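Note that one protein chain of the assembly has been removed; the remaining protein chains are unaltered in position.
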Amino acid sequence: MFKKALHFTVFLALLSGLAGGALAYVNSITAPIINENAIAAEKVNLVKLFPGTSEFAPLEITNDETGFIQSAYTAKDAGIAYKVQVMGYANPIVFMVGISNDGKIVGLEILDLRDTAGIGTRVEDPEFKDNVVGKTTTDPLAALSGATVTSGAVIRGINAAKAHFNDSKGIDGGGSDDPVTPPLAFGDPVGIFSNATASAPAEILEETTDGDVITYLVASKGYAVLEGGYEGAKPNVFKIVINTAEKKVVSMELVEFNDTTGLGDKIDHEDFWAQFEGLATDDDSIEIDVVSGATVTAISAARALRGAIGE
Amino acid sequence: MAELFTLFITAVLINNIVLTRFLGLCPFMGVSRKTSSALGMGGAVTFVIFGASMFTYALYHLVLNKYGLQYMDLITFILVIASFVQFTEMIIKKYSPALYKSLGVFLPLITTNCAVLYVALDNIKQGFDLIETIVYSLAVPIGFTLVLYLFSAIRERLDLSDVPAPFKGNAIAMVVAAIMALAFGGLAGLV
Partner (left out) sequence: MNKLDNFKAGFIKENPVFALYLGLCSVLAISTTLNNAVGMGVAVIIVLTVSNVIISAIRKVTPSEIRIPVYIVVIATLVKIVEMLIQAYATDLYGTLGIFIPLIVVNCIILGRAEAFASKNNMLDSLIDGIGMGLGYTFGLIILSAIRQILATGILNFSNPFTSEMMFEVRLIPADYVISLFSTPAGAFLTFAMIAGALEAYKSKASKKVKEVK
């Protein structure tokens, strides 16, 4: 009985050993060819990232927590190229980013992008590339305002590549993996009591008094009502807090936004609201800067303040 | 959490392993007219796919991948599956002789059920982590059981219908599968 079991085990072990040997042999022949094929397919893009190099070898990625990195290649004596896939606004985005051995982002090639033309596709513009290429692996990257979903996704992918790079070189990248909010692009100043805010006066919806502090809820017509002519267009609603004793604006924020998403809501940025804080309510000359690309919505905010302060 | 749920629903309904991937057809065709044996078969397959996937997942990530022996995956996976089916057979024989008898020759045939090897390989190919592997290895056989059950119910009626002679048996089963595939195709917009 035992002899039989031994016989079986030996037979199977022998057979498996032979099988393993045959597999190892074939693997040693085919594996290099398979690698070559993979590289050849990518080579066009690899050369774009590292133009001086011609020797590339695939690099196995083992510690990518994000799962964004699809594959990577080391460019001999030059750096590492990562092929990254992230989820964009509606479709996956595939791109390659090259990081040189001295920790600089040297190239960005978008391979597959199907997001909104004119908005998401701005990541293919030189403006975005210039934002990214040249930065080191410890610099934070800013998203594109107005294309935050797509550019944010790409940056998160680049950050994943950076994290792997830093990890493998022992550099402490620091900071989070999310893109930083880009600074607001301000436009021209508009006076709160100027002609621009004279038309379409805002409407105070609610007024709450708490000692010297009055909180106003003001509806002010924005782009949707005045220019867009959207069906069912509604005004934007702002919450304005004024200290009547100090005669100063305490704070301002957007409560209900009804203008164009991705354009008008650019004003909902801490830098924009910061302009309102401390404005003197008894001064006729107070003004704020509009946000470029969201002028009408910004003016609706100014109009709201005018309505709250009163004539 | 939402992603796991999506993974589950997709594997059961939208990318149903029998109706869209064509795997697990042998028991599908040979299933008896009784819905109860369909459920028994489905249960056995679920147990095997889940258990085998756990073992092969561990094997791949703890051994094969670590030592650069990925090319041994096919051989080791199928041996793990064969052993696990043998093990399952022993358990069923001991604890439910009735089920053992009704499954008959189809029980050892689970070894060659494409679905089992497919899930084991797919867990690796899709790069699932442990939780995703668990969800996927349960979702796929649940989808299989669902379709098997529906099919056996239809088959009961089919045997009493007037089927053209050349189509009797397996060919008409294929036509039913075609219609079921069309029906399930309508679920594609679910996620």
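As written, the chain order gives the labels A and B, with residue 1 at the start of each chain.
FYI, contacts are C-beta pairs under 8 Å (C-beta built on N, C-alpha and C of every residue); 3 or more make two chains touch, one makes a residue touch a chain.
These numbers come from a predicted model, not from an experiment.
Engineer: Which of the chains on display does the removed chain touch in the whole complex?
Structural biologist: Those shown chains that the absent chain touches are A, B.
Engineer: Out of A:30, A:91 or A:199, which touches the unshown chain?
Structural biologist: A:30
Engineer: Where the complex has a chain not shown, which of B:74, B:91 or B:190 is the residue touching it?
Structural biologist: Once the missing chain is taken into account, the touching residue is B:74.
Engineer: Which of B:62, B:90, B:175 or B:190 sits in contact with the chain that's absent?
Structural biologist: Once the missing chain is taken into account, the touching residue is B:175.
Engineer: Sort through B:9, B:39 or B:82 and give me the one touching the missing partner chain.
Structural biologist: Only one listed residue reaches the unshown chain, and that is B:82.
Engineer: Just one of B:19, B:52 or B:138 touches the chain that is missing; which is it?
Structural biologist: Residue touching the absent chain, from the options given: B:19.
Engineer: Which of A:16, A:101 or A:116 touches the chain that is not shown?
Structural biologist: That would be A:16, which touches the missing chain.
Engineer: Need a quick check: the contact residues on chain B for the chain that isn't drawn.
Structural biologist: 19-26, 29, 71, 73-75, 78-79, 82, 111-114, 116-118, 121-122, 125, 164-168, 170-172, 174-175, 177-179, 181-182, 185
Engineer: Which parts of chain A face the unshown chain closely enough to count as touching?
Structural biologist: Residues of chain A in contact with the hidden chain: 4, 7-8, 11-12, 15-16, 19, 22-23, 26-27, 29-31, 33-34, 37.
Here is the rule we use: only the chains that are shown with their structure count from here on.
Engineer: When the C-alpha atoms of chain A and chain B are each averaged to a single point, how far apart are the two points in Å?
Structural biologist: For chain A versus chain B, the centre distance works out to 41 Å.
Engineer: Could you please specify the touching residues of chain A with respect to chain B in the complex?
Structural biologist: Checking each residue of chain A against chain B gives 16, 19-20, 23-24, 26-27, 67.
Engineer: Which of the residues in chain B come into contact with chain A in the complex?
Structural biologist: Answer in residue numbers: 71-72, 75, 127.
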